[in-house]
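Complex shown without one protein chain; remaining protein chains in place.
And now, chain A:
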């Protein structure tokens, strides 16, 4: 699985950082998504997919 994040469409709702904190964080100044790693930790594919579904602005993807 490869994870991507697009800060230009991110609206900082924080759902990714709440759902998969080992993969996603938020920047201190803008609150937009910060990708901590491009691939999920072992056994976290499902939780990353859930974060992608929960993102309101389509800023993150996993393929």
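Heads up, the rule we're going with is that a contact is a pair of C-beta atoms (placed from the backbone, for glycine too) under 8 Å apart; a residue touches a chain by one contact, two chains touch by 3 or more; residues count from 1.
Everything below uses one rule, namely that contacts and distances are computed from a predicted model.
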- Task: Refer to UniProt and select, among "Lactate utilization protein", "Cytochrome P450", "FAD-dependent oxidoreductase" or "Chemotaxis protein CheX", the name of the complex member that is left out.
- Result: "Cytochrome P450"
- Item | Contact set of chain A toward the excluded chain (per top definition) | 11-14, 17-19, 21, 25-32, 50, 53-54, 56-58
